[in-house]
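A protein chain is absent from this complex, but the other protein chains hold their places.
Up next, subunit A:
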Amino acid sequence: MDFNFTEEQEMVRDGLSRLVREQYDWETRRSAVESDAGWRPEIWAQLAELGILGMPFSEEDGGFGGGAVDAMIVMEEFGKGLVVEPFLPTVVCAGGFLKHAGTDAQREEHIGGIVDGSRVYAFAYAEPRGRYDLADLQTTAKKDGDGYVLNGHKAVVVGAPWASHLVVTARTSGGQRERDGVSVFVVANDAEGVVRRDYPTVDGRRASEVYFENVSVPADALIGEEGGALPLVEQVADEAVAALCAEACGAMKVAHAMTVDYSRQRKQFGVPIGKFQVLQHRMVDMFTEYEQSVSMTYLATLKLDAPEKERKRTASAAKVRIGQAARFVGQEAIQIHGGMGMTDELAIGSYFKRLTILSSEFGDVDHHMKRHIALA
C-alpha cells in the first residue's frame, strides 16, 4: 500500500499550483469568465507547454505516459483555482475515448492536437429528456453510404462554445433506453448542420444546446464499435466522475480554508466568530467531509482499471459521497460568511456555485446511489 505521489507527480502539482496562484487569482478569473470568450486560450497554451494536456497519453501517441492519478492531481489543482478551461471534456473525455477505442488513424488524427493545445473537445452526451442515463438517447445516427447522418439535440454541452470538435453519443439502432445500439462519433464543431445556442453557466463556464440537423459524418468518425459503445461510454463517464471528484476536493479544500480564515478575522460580540463553538464544530464537520472525499477520490481513481462492476460501483460510491460533501461544505461556507457569503464580491460564492453544479454533473447523488444499489 502506498499513498505517496511520485517525484514527477509532485512536480506537476507544484507547477500547476504555481500557475493557479500566479495567473488564476479570483479577480483575473472573474474578468475572463465575464469576457466575450469566457476563457483564456493563453492558459490553454501554457497547459500544453507544461505537458499537462498530453500527460495521460502514451508516449507512442505523443503523450507523456501518465494515468488516472495524474489526471486526479491536475483536477484537484484546477478545483482549487476554479479553473474553467476544458481539461475534463478534452483530455479526460475525448482523450479517454481515443485511448480506449481509437484506431491508429484516429489517435494519430486527434491526439497530437490535444497534446499541443490546438484542438479542444466537448462531450455531448446528455439529452433534454434523458436526465443522467447515458443510454437514454433520442439522437440518431443513420447509416448513409459509407458514413452516417446525425439528428438530435444534446443538452448543456459544457465547453462546446470553445470546442473545435464534439464527441457525440447517438443511437445507431435500438429503442430509446436500450443498452444496445449506442455509438460514439467525433464531429467537427463547424460541420454543416451543427446548430449551437451558446450560454454561460452559473458556475462560470460556457455551454451550448447543440442541435444536429442532418449532419453527415464519414465512416471514420465512429469511435469504437457501432451499436456496442455503451460500456465504453460508461468507462469514460466513470473516469470523468473520478476527475470531478478530484476537482471537488480541491474546491472544498479552498472553501474550507477561506471559511476558517474568515471566522478568524470577522468579529461580532467582541470576539472572532470562530470562537463560537457551534461554528467551530460546523467547520470541523466541513473538514471531515473534505477528508472523506479525498479518500473516496483516491479509491475511485485507483479502481478505474478494476473489473467493470467494481469500477462502476466505486465510482458511484465516490460521486455519492462527494455530492453530499460538496453540498454541506458549500452551504456552510456561505452560512458562516454571513451576508458577505451572499455577495459576488468574495470568491467564496463562486466555490459554492461550482460545488453545487459539480454535484450533479455526470449524475447526482440519487442517480449514483441507485447505481450503487443495482450493482450490489
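Criterion: a residue touches a chain if its C-beta (ideal position, glycine included) is under 8 Å from a C-beta of that chain, and two chains touch if they have at least 3 such contacts; residues count from 1.
Following the convention adopted for this analysis, contacts and distances are computed from a predicted model.
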Protein name, per the UniProt record, of whichever chain is missing from view ("Transport permease protein", "Sarcosine oxidase subunit delta", "Acyl-CoA dehydrogenase, middle domain" or "ABC transporter ATP-binding protein"): "Acyl-CoA dehydrogenase, middle domain"
Given A:28, A:58 or A:331, the one touching the chain that is not displayed: A:331
Residue among A:92, A:141 or A:207 touching the omitted chain: A:207
Where the unshown chain meets subunit A, residue by residue: 126, 128-129, 131-133, 136, 155-156, 158, 176-177, 195, 197, 199-203, 207, 209, 211, 267-270, 276, 278-279, 331, 334-335, 338-339, 341-345, 349, 352-353, 356-357, 360, 364, 366, 369-370
